[in-house]
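Only one protein chain is missing from this complex, and each of the others stays in its spot.
Lettered A, B and C in written order, each chain numbered from 1.
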């Protein structure tokens, strides 16, 4: 059994990690870390969970290193930066769910994470990327930085165009729509139920750091493929799930039929990415409700000939494929387990 | 009192017309028309309403012309086309809420409304447009075609750029997010609560006829201002309200400070359009929940310098400013009443 | 114009008072009071509202008495107690929306409001009760204590049985279901959208002070009619609205046909109470969605012969008939205006 520790146990991603580790046949939960919730049992913090072998949340101390093989950091970026530094050479694997080590280009990092000092020694050692695109590099990775929830969806949507077809995307306009769990367990008036239940909230209307993260990664992966990439993000009344719409303008020739085939080919052998036709079920897809609770990302590509653009839609559960599930997925790859281990749960729908 | 008839009394827009006419000091409901719901009282069809002077829904016959000064057609486009033809010279005013007479350019009409035969004689007599932009032309209009709900929001958002500042918009990408009442009272599996309550549904992901309507109108109003205009539309778990995001690329110089001022200037004296700063309340605006039940349209403009684009957001209640409220507003203007008569209801929020 | 002041302007009831006063032809908003939100404009606190003649929230000082004819206290009970004491003989009318003066029986008051010291001199001067039942007593009332939102619904439901038919109700079991706005604008983790959007939350499963309030009032109104009255309350995912179900056991003979007639008779001439048959619309009623934004209370009575009980259902908008609307209604009655003045807004549905 691989021993797993979770720091940030009181948050949504932390709770989801506990849920998925509990369901995982090869992972064993051996440590729960946190500060404000120290002393609490998981079931107090996450009303759906059963307690797990008597574990309570504990302050993080150095000796935690002796108790875990993999340490999941579901913590704010500054805390992740600090803990990564502390444990980098003391545990076999760290999986960081924060933004601390996502952006590689120093100026971009400083621009979007001004409060997280960049430690270049450490930063360069972190492997970053959606596992479907960097699987091989995870095999022996000691430090893994997980993409953001939106970034995972956008990247999975655009990669077949840039890395698969080699297209140069002149202009990409991303519109992201997310449920409220993406905001974490924080007491903000605007996140109270009366203000959020009926909202279509333009909370980040002109720019989002996940777009910077995507551009940084895709450009490094294949320079010259991304022109301008802008993003706006909206809160909608869902709790879980997000949908990203990427409106892509390119000067290159694109064939409608070929497009979908290219996506199918690109994700062949990747069980968590489902390339779906828009009208293949009784509801239009991709729709995050159709992946709820699961590690699937559903991706659909359409050619809007009149609009002169490619429309790429990607839906995922922000707490699973966008966070805890993807964390378990990279852990499987890191430790040589089959990629789907512990992640075979099917979507809970309708919900 | 101006005598008002409503055809299509069983639908959402029909019900909303009854509600607003009931609250209006200068309008009197004298006819309710419909076929499938003939014989029903309003309160049976619209559980919130009280019955209105014993009226029940009746089949539409020619003599209805004797009983109304204004006839509201909250009917499907083909029915509106037929009834408009029947009553065009028999009643002082027809206000059509359908798409039958919205698009002026014949090829565009045929493209987006293939099932609605264009009657050019009649079509040319209809006045079309958001009342804030064509107020003068409504004074003696006998035939009025009301813009679509999305089209109203997009047009109100873009007009200050093209008609106010005279900018040429090279590329406009519109992302529309709408509640479920926009779909009408129709029995579709995908509109059942279990499938819609958790949806972020890309129901019209690559093109929408309201975009054609907007382009047609803005280009006619000031030729050469609209380059490409594409649109995608999504269903979110709200019931009422819609938000349109217009991502605008222009080659012309735009000054951040001037932008907001231009909008304020453009809508000065128009009580139903509120130009709002994004952060002026405890929730981000514009958000359709902040206009619910009212005839307001909230508009916000932002410059995304890094993204090289202007972001225009517009929120309205699709059944009020997007349909029945705007219908009453044009009726006020048509009959010389103050524009706000009967439309002073403030937004019901939180709801 | 009657000059109106609102204290507690930042809360939901405060915002609703501002909305309704703005729509009211005989009321003029002249003062907004509050402490934590001092200096704020209404539109900052209530995103749907327009600002009203430049008013901002101000600390409450004695001289406010010179500026208002009626002072609405939308404040916590202890604050209401204090302000009532301060302004009792200085303003023509105080309408208190809190629980400070609702329960008359001293022991009951102390039991359910242990933190609100009872001032018997003041308490005895307050008129309490649902206006439909105590209309006459409001004509010259200087101090008015408004029933709680649940209490209004339960009382309207039971009064035709006890006060109308004179039945003795041996056992009444009340089950209350409410939207989240009933909890006020308070930062509680359990009221964050992710925890409340999918909840059926037994927040007060074994007892509620509104039941004590109802029993106290009905027993005083007609002694001996209420045996045991217990209540449980639940939070459901709505934002506005509540439904109370009163399951009534009585040893007296009850005739099914007579029951509904008795309710119609009892509320004849009371425009805000709608006695409705359960199946009279396309959705089952009463349902709070069918009164949203309006001052209606919908009441339905059924005889469950097999269960040996009477089922009384009452639905209202907790912020309107359950708070601000009822406050305006009693103000109309207090100042001799027609009862419906400013309250003719019809329900906004669907929403």
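Everything below uses one rule, namely that a residue touches a chain if its C-beta (ideal position, glycine included) is under 8 Å from a C-beta of that chain, and two chains touch if they have at least 3 such contacts.
Source: prediction; values computed, not measured.
For the omitted chain, the shown partners it touches in the full complex are A, B, C.
In the complete assembly, the contact with the undisplayed chain comes from B:181, out of B:58, B:181 or B:289. Residue in contact with the omitted chain (choice from C:98, C:289 or C:332): C:289. Across B:42, B:176 or B:237, the residue that sits in touch with the chain not pictured is B:237.
Listed by residue number, the positions of chain A touching the unshown chain are 12, 15, 19, 22-23, 43-50, 181, 239-240, 274, 280-283, 285, 287, 289-294, 344-351. The chain not shown here touches chain B at positions 12, 179-181, 185, 187-189, 191-194, 196-198, 237, 239.
One chain of the complex is left out; on chain C, the residues touching it are 171, 173, 175, 177, 189-190, 194-195, 197-203, 205-207, 228, 230-232, 234, 236-238, 241-243, 245, 247, 249, 278, 282-289, 292, 300, 302-304, 306-309, 311, 313, 315, 349-351.
Following the convention adopted for this analysis, only the chains that are shown with their structure count from here on.
Between the CA-based centres of chain B and chain C the separation comes to 36 Å, rounded to the whole angstrom. Look at where the CA atoms of chain A average out and do the same for chain C: the two points lie 46 Å apart. Shared contact sites, meaning residues of chain B that touch two or more other chains, fall at 282-283, 285, 287, 289, 292, 349-351.
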